[in-house]
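One structure, pasted below without further comment.
Of the protein chains in this complex, all but one are displayed in their positions.
So, chain A:
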Amino acid sequence: MHGPTATADWISWPRVRAFGALAAAGYRRHSTYRQAAVAGATTNVVFGFIKVYVLLAVVAAGGAAVGYDRRQIVTFVWVAQGLLTVVLMWSWTELSERIRSGDVVTDLLRPLPPVVAYLAEDLGRAGQAVLTRFLPPVVVGALVFGLYVPGRWFTVPLFALSVLLATVCSFCCRYLVNATAYWLADARGPIVLWGVGSGVLAGLYFPLRFLPDPVAVALWVATPFPGLMQTPLDVLVERDGPALQCGLVALQAVWAALLLLACDRTQRRAERRLVLQGG
């Protein structure tokens, strides 16, 4: 009874075009909020300065640069500030609100699986954020501090792929957290928990390499969190040798696949519940 909604069944050329059209719509939807983009980019830049000086002070005091030089640390901070809104670690409640209001029923009346539709729009949103939210902090960081210039030819394309995978993983986590609204009367609890936890565990506030090795490795392998932020940043500043650099991105890809599968399963369970109990 759930065959037609399975995400994997859903690949063909017209559908790829539909995916593209939805992504383009996501891009345009977010282009309409110009003032919010300016305010957001400004905030990210201001916090970028604070974080850079704090981290540089910590490194200077303790001397524990954990394998990053000064330029890599600076790059880490400014690119993280730029990626923040591209990957979008928090503040996404669209799905849970639609579940609560019952509007989610109209999603089910479309001939495509909701996970696919929301993913397409989110990738379009991320594309828009690359222009308005990623570039400003990176440009400021480059002008004021000077950024790390990668030495390997494949680092920049690998970084782009890593950011794409990070966005997919983040989307899936946000989707799963929002989907708790199908079962809970109020999804705000899980959403807040995710907002607090993900930033710390993803390496947004400090590089996860500051953690003891076993903890860092456990985080990387057993959770998707480092793949949301730390991995693309480490890839860009070439923190590790080429093998590990590529290996971390492969790990991200595995997590992205697992999370998409989890979203698909969760959505199908939710639909079954919805069609049985009513919205």
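FYI, a contact is a pair of C-beta atoms (placed from the backbone, for glycine too) under 8 Å apart; a residue touches a chain by one contact, two chains touch by 3 or more; residues count from 1.
One rule holds for everything that comes next: contacts and distances are computed from a predicted model.
From the set "LLM class flavin-dependent oxidoreductase", "ABC transporter ATP-binding protein", "Pyruvate dehydrogenase E1 component subunit alpha" or "Aspartate carbamoyltransferase", the protein name that UniProt assigns to the chain left out of the figure is "ABC transporter ATP-binding protein". Across A:V105, A:A142 or A:A262, the single residue that touches the chain missing here is A:V105.
Contact between chain A and the absent chain runs through residues 1, 4-5, 14-15, 17-18, 20-22, 25, 28-30, 32-33, 102-103, 105-106, 108-113, 117, 274-279.
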